[in-house]
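For this view, one protein chain was removed and the others were kept in their places.
== chain A ==
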């Protein structure tokens, strides 16, 4: 698949000596949704800011659509739309004016029809003549998105688009992102909400301590690193895990009504068959069994711990 953003060994050290990026290399494919997942301070915003020209580049190279973001910044930046994390809007300007301003700033001729389409798509058309300060927080976020889309970018960066927004608005943001993707826009979003990456991303990159720990297809990532949990509900509660089953590392759950067995889907053998045999040998009768796929959250916590170790 065609690469649209090519990041090669990018390092960034701030004036205070803080090394925010320690050699990040990443290829972003045209048309995909890539979620950059990481805790606060992982380097997500620094990476985006470096691509978009907001922070001074350290070493390494970044190309967007084949244009170097430093040498050929005009061509590169024309392709990029940025939705910042903070709600940075001029409070006194009108919605329509501030969106039209963004289009002009990127060198595009006036296009009222396009601005109307964007505002309608983001349910802002009714508020077109309202001043930014009159809008709710959710609407302000949508104005930020409208501004980023006003110059018809091919690549859209969303820096923590749903940080601090309620569930309903978060779902709405996801729908907007899905629409953008359907229109062919490449989307890179940063988040520390795992369910966000899980819900909308095609690929997930995990970033921590200024390093990209991995980038993988979301489904593959979950398969590869996914741990599963088998819950065994018992007919009669037990006080402790029977001696004979000690090797399985079972946990007691539901006041002894259930046993939980964690296994790795990556392993050659999951040990389930043997466990079930040993359970009946130990004289336990089962009421029910079910398994749970571990979420990206578990994967993520595991990776970050690994990185820290």
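Here is the rule we go by: a contact is a pair of C-beta atoms (placed from the backbone, for glycine too) under 8 Å apart; a residue touches a chain by one contact, two chains touch by 3 or more; residues count from 1.
The rule we apply is simple: contacts and distances are computed from a predicted model.
Selecting from "Sulfite reductase (NADPH) hemoprotein beta-component", "Na+-transporting NADH:ubiquinone oxidoreductase subunit D", "Acyl-CoA dehydrogenase" or "Transport permease protein", the unshown chain of this assembly corresponds to "Transport permease protein" (UniProt protein name). Only one of A:23, A:53 or A:271 touches the chain withheld from this view, namely A:53. Touching the chain that is not shown, out of A:147, A:170 or A:218: A:147 (per the contact rule at the top).
Among the residues A:102, A:162, A:191 or A:208, only A:102 touches the chain that is left out of the figure.
Against the chain not shown here, chain A presents residues 14-15, 52-56, 73-78, 80, 82, 84, 86, 88-93, 97, 100-109, 147.
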